[in-house]
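Note that one protein chain is taken out, while the other chains of the complex remain in position.
A, B and C are the chain letters, set down in written order, and residue numbers restart from 1 in every chain.
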Amino acid sequence: MATDGTKSNGHKVEELDRVTIRFAGDSGDGMQLAGLQFTNTSAVFGNDVSTIPDFPAEIRAPAGSIPGVSAFQVSFSSYDIHTPGDSPDVLVAMNPAALKANIADLPKGGTLIVNKDEFTEGNLKKALYPTNPLEDGSLKSFRVIEVPITSMNVRALKDSGLNTKAIDRSKNAFALGLMLWLYERPLEPTIRWMTEKFGKNPEVRDANIATMKAGYNYGETAELFPVQFRVAPAHLAPGRYRNITGNEATALGFLAASKLAKTPLFYGSYPITPASDILQELARFKNFGVKTFQAEDEIAAMGSAIGAAFGGHLGLTGTSGPGLALKSEGLGLAVMVELPLVVAMIQRSGPSTGMPTKTDQADLLQCMFGRNGECPVAVVAPATPSECFDYAIEAFRIAVKHMTPVIFLSDGYLGTGAEPWRIPDIADLPEIEVKYATDRDTFKPYVRDPETLARPWAIPGTPGLEHRIGGLEKADITGNVSYDAENHNKMTHLRAEKVARIADDIPDLQVMGEPQGELLVLGWGGTYGAILTAVQRAQAKGLSVSAAQLRYLNPFPKNLGDVLSRFEKVLIPELNLGQLALIIRGQFLVDAEKLNKVSGRPFLIREIEEKIEAMVGSKVSV
Amino acid sequence: MATDGTKSNGHKVEELDRVTIRFAGDSGDGMQLAGLQFTNTSAVFGNDVSTIPDFPAEIRAPAGSIPGVSAFQVSFSSYDIHTPGDSPDVLVAMNPAALKANIADLPKGGTLIVNKDEFTEGNLKKALYPTNPLEDGSLKSFRVIEVPITSMNVRALKDSGLNTKAIDRSKNAFALGLMLWLYERPLEPTIRWMTEKFGKNPEVRDANIATMKAGYNYGETAELFPVQFRVAPAHLAPGRYRNITGNEATALGFLAASKLAKTPLFYGSYPITPASDILQELARFKNFGVKTFQAEDEIAAMGSAIGAAFGGHLGLTGTSGPGLALKSEGLGLAVMVELPLVVAMIQRSGPSTGMPTKTDQADLLQCMFGRNGECPVAVVAPATPSECFDYAIEAFRIAVKHMTPVIFLSDGYLGTGAEPWRIPDIADLPEIEVKYATDRDTFKPYVRDPETLARPWAIPGTPGLEHRIGGLEKADITGNVSYDAENHNKMTHLRAEKVARIADDIPDLQVMGEPQGELLVLGWGGTYGAILTAVQRAQAKGLSVSAAQLRYLNPFPKNLGDVLSRFEKVLIPELNLGQLALIIRGQFLVDAEKLNKVSGRPFLIREIEEKIEAMVGSKVSV
Amino acid sequence: MTIEAPQENIIPLQRKDFVSDQEVRWCPGCGDYSILAQTQKLMPDLGVARENIVFISGIGCSSRLPYYMNTYGFHSIHGRAPTIATGLKSTRPELQVFVITGDGDGLSIGGNHLLHTMRRNVDLNIVLFNNRIYGLTKGQFSPTSEFGKRTKSSPYGTIDFPLNPLSVALGAEGTFVARSLDIDQQHLMHVLERAAHHKGTAFIEVYQNCNVFNDGAHMEFAEKSVRPDRTLVVEHGKPMVFGKERDKGIRMNGLKPEIVQLGNGITEADLAVHDETTEDQTMHAILARMHWPEYPEVLGVIRAVQRPSYEVLMAEQIADVTAKMGEGDLQAMFQEGDTWEVK
Partner (left out) sequence: MTIEAPQENIIPLQRKDFVSDQEVRWCPGCGDYSILAQTQKLMPDLGVARENIVFISGIGCSSRLPYYMNTYGFHSIHGRAPTIATGLKSTRPELQVFVITGDGDGLSIGGNHLLHTMRRNVDLNIVLFNNRIYGLTKGQFSPTSEFGKRTKSSPYGTIDFPLNPLSVALGAEGTFVARSLDIDQQHLMHVLERAAHHKGTAFIEVYQNCNVFNDGAHMEFAEKSVRPDRTLVVEHGKPMVFGKERDKGIRMNGLKPEIVQLGNGITEADLAVHDETTEDQTMHAILARMHWPEYPEVLGVIRAVQRPSYEVLMAEQIADVTAKMGEGDLQAMFQEGDTWEVK
């Protein structure tokens, strides 16, 4: 991971806007060409670029051997850059030897794209691998994307008229196409270049163009996620670390919640990018007693989680925006029956199907208001991939204690992005106390805890507590069906108040920087890294700017109003058209300024920096 | 309809808080008892009551004859009342003779509950009806509720041990139960009374209680709508009038829109209280070419409307809150493909199933934000039953001109409430211009009208315009699938701006009263009558108060900010926890005060009046 | 999770123990009363503690039934009861779970969940009250309303061809498929009991009368005096005989069933013999599709085959994996893959 133009010392905030890729393959694989073309395209695209080729030591090393590996590294950035990057963020390995020769340079958490077709017994032997690294778990700390490049290339070119050898030689173009897709670069410059270079040989030209497009399309069709930018925390606290993606951390967090609550976890879900990972992860945890249910649709998934919660388990469902739309009726039922459950909501770009592999933050208002009636649910939102672990636990802690559905609001960049995670000691994790009602003498389905207003969790199987719940309005205390006007008004307020009181049970909002001043930059979710970096840079320039990242979106931390009042101005950067801003302005009547971008991509630091300077810049020189 | 304690002269605003019911039946039917019990219950309930019995002229007139009719009228109100009401709002007619004798007193638009079992040939003859008034259309101007009281009573009591005659004599209790349900009165006082009165005869006691409960339950089970309070306009303009419910007016408005647009109407819907009426009304209009499709669920209904709109028809769907939740994903698709269609959304009390026959205004935020992504739709909201006609037309005018989905936001009280409607001349109605693209040389699926930003409506069957649309993000102009970052940002803004520009095409917000002053009471939807009356009363007391009712909720009328700025204070009464208030405060940073009630019932005038006085009252004496 | 308290009910329970304190709110004369009565009567015989019985429903008149059962109950949202029941049963296999639904709730909005629940064979007892109408919303047609029917939403008659609930169930590979009648108390009770004992999804269609919005929908064959002649009650292993005089039967002619008069050389030996347990559902589908007036309507358990139920497979898989890999160690799981130390 390259740093901000200076040496990587692990103590600086890492640069968001820069990526380094290394293409590695057999010398016959055309890696230099692929790398160069990627570089040219990036330069045309307006990036600053810096490259370093790495030719094989021996001119004629045997194909597939380690000495025969050829590599090309390119670093590109939206800032000035001065080096080709110390180590790659992404390694493309076209065969086992290329992997062996280069993997040591890939930092934990890096992305590894391998041509899995070449991991044959013969090639593994040539690369001196005793076991297949794709299968023996040794690549666990990387984000591995296995692509059958060789065979897909062959298929793409089966009607090309080229012979087998010539076809095989085109596979670099497939890899190039895939990388261009991952980094959202246009194909045209390379098509122009190929047209020129192979002009004499139209078959080869067409083949190269065709397989490059096949690689590009593969990325899109198979809903591969573009490689995201990321930031690591400024200081790594002492401890044991591993690399983790947000979705992995989410799954582990829910698993941990189940352990902490001593209550089995049930996950009902329907696959959808970018939430499917969570289903796939949790499905592995069978020996923890986790039950996963791939439902026929999101509505059924939601229903199944309600059923599990009714049964006394940790009921969980997960999805992305279109799926949440479908779950909204069921979520309303969960609010009415006041059962504890969690909805893991991993945002992607909308509206409608939108851009499934891109991310905005445009589902906050859907989470808050996307149901009929006054229908409050709690919402928590992690700010980094590793925080996904903590807030998954927190979501269930709140759900169970306050007897309410909770939305865990993440997004595709957090979910598929990775960062080092300090492995916690289970003993240090918060306890989750699960209490089922058992006392038949005092039990009433809708009697409330005086402090939290939570109703009792009375699960089937408990003698003497037989009762009926449902979606019709409930009478206070008894839970019987009621059409009474006063009761409805009261229950509406009770449901609202119950969620509002969660504020008593969550930490205050932390301000990064001075607790008061000219400008507060208020964010939520995955904009954390960009906001933090931009604010730190502005602070370094002497500007009176602080930052605060909301992890609790409903209810807000109790001190939020106070924090807001200590600053002259408030800026809310969001990857939407101002959704948090609407709520903050409406609730606190603060003239918060908005910084919005809805392009399916995270903020660049400089976008926030420029806005900060525009808002408080005039005072720099003071 | 009784007026505010004074004589009804047609020029005063009618009283919201008062209802007059007349029970009428054969002298053997026990109408006096039923009426008295209803009166007692209402008095116990805290209402002021006033009654007048109307015994048959002859002591022993033949059963079923007109002279044998006995009636009892009760008026109850939350204000002081001084008369039993000039004419009833509701007439309960237990047989044809009772109908004949009393129908002349029921004003147009009144509610008529008839025991349809008694409309046999024999009874009709006795009442001198040549044809059955339930079938010959002569009751069209009333809200008729036909209930098989006799047979239901018999069934309810088949195991009672009573003989046929005694059973039949209990049917007044069934009618009483039904009326108690309609006016949301408790059964207990009557049960106590019956227990006392029939204590000696437990079979009769039990039978009376059982059939009364059966009547009560019938109202609930069959999702009858409680009879709503209503206001008529202050001045009736000259013209020809008929009585109309909001849902009837809605259906007629959509029918008229189809005529005005010279484009057939397609209605895809799934039955749900209180929207089913619209399906049932439109299904009658076959000879207007209206196509109605009862779908398997709300999702299919939404899809079918999109399909119809794609085909160039006026695509319409309709539902209530839980159904809108299910339609939200499809509505997002409609936003992405930018097709014109209308969703008729008739609110009821939530959350979840809530109270299907009661109404709040708690679905505004769902209408605004209940979809994934930035997903704007236009929202219009009629304020009275007869306005439903105008805004149904307006919804389609906007949809077609601006190529956008529009939500027509009504509610159960508007929908089932009735008022006199001045029958328009078709020639006076606005034109709706439908233009399909046909020019193959200039056609691009996402090219936009420079003024409205509407894209062309290019329907299948048009040669040379073949193109593909869908839910993935569209490239500007071409409409091809695009994952481009800049394009997504641009399209997100274009979609928002397109809806925002509708503001150029709608009338300014009208202020009722002085255009500036101390307090503006801002409302939307069916609170109109209560707000208007309360404000007029306050004005009469010399308070500096004006009122404004928003009929356009997205976008707002352009002058809204200006109107708000002319008042020192703003009050927003809503039947929710402050949904419009959140948007107004967030958008205009106005410290609008909220008056909220979520009880499934409309505001009482006095609730708004008291709040107004609390806010500006101190200045009255000046 | 499991409640440690001892199961109650040392004294055998009675019907009244299953009557809740909620007032029954159906129209007088509604067929639902009878179904409720049989359901309540069945409960004591099930041998299941009251606290282990759960009724889950959607929305509709029929779906109000759980309120009237003094067991655990859940009156959910329209069409979704099977999904909630699936979540509950998957997590709490020891519970006896009933799903109560209607022809609209179960086959219109909820058709897909029914389909998938049946293919998964979740151990639920699904009772679908088929009154061929939407009762609660006051009389619109349903997916089982006859073609051409005039209702509130089809004033000129429907143009929708109806579904046969049992054909749908068989198309979904249902393992237990049965039909009964609201007013045939004994038969209904019997079928409900059989369903309760079936492991896997038991699907029962109950012909039910809505006397307010669709009175007499099934009367032509359900009316007591004509019923023996117009219905065929199938019993496993028995020839298909019907008629007041038990003088008629069903004989197969190739793939086609035909009604024969017994006597004149035709004996019971010529008749089709009902086999509810055969995996091959061809004959079951034939029975499901026989309708009055062409044929007698078929009542009884049409299909009852064994297939492991979903929640059992789920629990077994967990047990298997745990046996193989050992019980999960969370701390070890945290450390999965490469880790490193920061000092």
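Rule of thumb we're sticking to: a residue touches a chain if its C-beta (ideal position, glycine included) is under 8 Å from a C-beta of that chain, and two chains touch if they have at least 3 such contacts.
Because the structure is predicted, anything quoted here is derived from the model rather than measured.
Chemist: Of the residues A:Lys126, A:Arg143 or A:Lys213, which one touches the chain left out of the display?
Modeler: Within the whole complex, the residue contacting the unshown chain is A:Lys213.
Chemist: Of B:Ser65, B:Ser141 or B:Gln579, which sits in contact with the chain we cannot see?
Modeler: Hidden-chain contact among the options goes to B:Ser141.
Chemist: With the missing chain put back, which residues of subunit B would touch it? List them for me.
Modeler: Within subunit B, the residues that touch the unshown chain are 108, 137-138, 140-141, 236-243, 252, 255-256, 259, 263-264, 266, 268, 285-289, 291, 293, 295-297, 299-313, 315, 329-330, 332-333, 337, 422-426, 436, 438, 459-472, 480-481.
Chemist: If the missing chain were put back, which residues of subunit A would it touch?
Modeler: Residues 148, 151-158, 213-214, 217-218, 220-223, 270-273, 276, 279-280, 283-284, 286, 292, 294, 296-298, 322, 352-353 of subunit A touch the chain that is not shown.
Chemist: Counting contacts across the full complex, list the positions on subunit C that touch the omitted chain.
Modeler: On the side of subunit C, residues 108-112, 115-116, 119-121, 143, 156-157, 159-164, 167-173, 252, 254-256, 280, 282-283, 285-286, 307, 310, 313-314, 317, 320-321 touch the unshown chain.
The definition used in the following text is that only the chains that are shown with their structure count from here on.
Chemist: Taking each chain's centre as its mean C-alpha position, how far apart are subunit B and subunit C in Å?
Modeler: Averaging C-alpha atoms per chain gives centres 38 Å apart.
Chemist: Measuring from the mean C-alpha position of subunit A to the mean C-alpha position of subunit B, what distance in angstrom results?
Modeler: 45
Chemist: Which subunit A residues touch at least two other chains?
Modeler: In subunit A, the residues touching two or more other chains are 329, 332-333, 337, 470-472.
Chemist: Check each residue of subunit C and list the ones that touch at least two other chains.
Modeler: In subunit C, the residues touching two or more other chains are 59, 77.
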